[in-house]
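The structure's right below; bear with me while I get my questions together.
The other protein chains are all here in position, but one chain of the complex has been omitted.
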Amino acid sequence: MPAPPKDAQGGPQAMRDMMDSLLMTRDDIRIGRVADIEAVWDADGLRLTHLLCGPQALAGRLHPQLRHLARWLLRDRFERRISVEEIVAIGPTLRLRGVATDYKVGASERWLAERVIRHIPGAASER
Amino acid sequence: MRHLLCARAVSCALLCVSLALCLALSGCAATQSDFTRQTASAGGEFAAAALTLAGAHQGRLTFAYARGSFVNYQSQLDGLDAQLPGLQGAPDEASVHHLLALYAPAMRAVEQPCLDTACDWRAQVNALNRASAAFLRAAETSA
Partner (left out) sequence: MSDKKEKGKEKSAKQPAKWLNILLGVVTATGGFLDAGTISTSGAAGALFGLGLIWAIVLATLAAILLVEMSGRLAAVSGRPYGGVIRERFGFSFYLLPLASELIAETLLLAAEIGGVAIAISLITGLSWRLLFPFVALGIWILLWRSSFSVIENGPAIIGIIALATIAAVVALGGPPPSLLPTLWHPDVQQGEWAEYLYLAAAIMGSTISPYLLYFYSSGAVEEGWSRDDLGLNRLTAGLGMGFGSLCSIAVVVLAAVVLRPHGIQANTLGEIGLPMGQAFGPVGGILFAVILFATCLGAAFEVSLSLSYNIAQGFGWEWGEGKRPVEAARFNVVLTALVIVAALIGLFAGDPLRLAVFASTLLALFLPFSLSPLLIIMNDREYLGEHTNGRFANIATIAVLAMAFLVAVVSIPLLILSGGGG
């Protein structure tokens, strides 16, 4: 498996640039935006490990206390993490290695499509 | 974060200036009393009803257009008789009574406009015009 681009591995600037970036999969499907990032300190300094998506991470962006509240309410049910290894290109759009169905981010899109939208007449036909 | 702080500061500034402006404008008589506003609005509405009714019978509008319009005139004017005496800036009782006396027949025309040939549409137009003139005059004198 090829390594992620060098920028994606760390550096505060690169991390800041990734925040709120669009996540696009190999099959050109938008699955969400980066809500937050997870990083660790190791021998090389600060190193990015995961991209976070979901309501708890977003709530934390507004206020740290809100993250706790959202966590208490939602119990991590909708929280999604994507390993930094999955990133193949960075920029305002982060291109991911896999196809949309490989990721839990965007699962609500598929759930709604299958459970709700598909039952409405005309949902699956060309406009 | 910087953008957010900036946006919060802007929101606070907008609120403060808005409040100051609110006080300033109300202090320098930039506004009308409720009575003036309501009577002017009702006078205009009766005039519109008269113009619509006459227009339908004189071939300037279709009857469907008039019918569609009267539904809205009615909802604009409904309940004004109950509100009028208690409105801020209302004049003496006799003046309000005079307006209410003209309101009743005009309102009957608004509720049941004569939109065929079997009724006296001219009488309705006259009632509407009389009410309109009286309400507009009341608005002017109370301003």
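Letters A and B mark the chains as written, and numbering starts fresh at 1 in each.
As a working rule, contacts are C-beta pairs under 8 Å (C-beta built on N, C-alpha and C of every residue); 3 or more make two chains touch, one makes a residue touch a chain.
This one's a predicted model, so the numbers in the text were calculated from it and none came from an experiment.
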item: Hidden partner interface residues of chain B, rising order; value: 1, 3-4, 7, 10, 14, 17-19, 21-22, 25-26, 29-34, 36-37, 40-41, 43-45, 47-48, 51-52, 55, 59-69, 71-73, 75-76, 132, 136, 143
item: Hidden partner chain, residues of chain A it touches; value: 19-23, 29-33, 35, 58, 61-62, 92, 106, 108-110, 112-113, 116-118, 120, 122-127
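Here is the rule we go by: only the chains that are shown with their structure count from here on.
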item: Centre-of-Cα separation between chain B and chain A, whole angstrom; value: 55
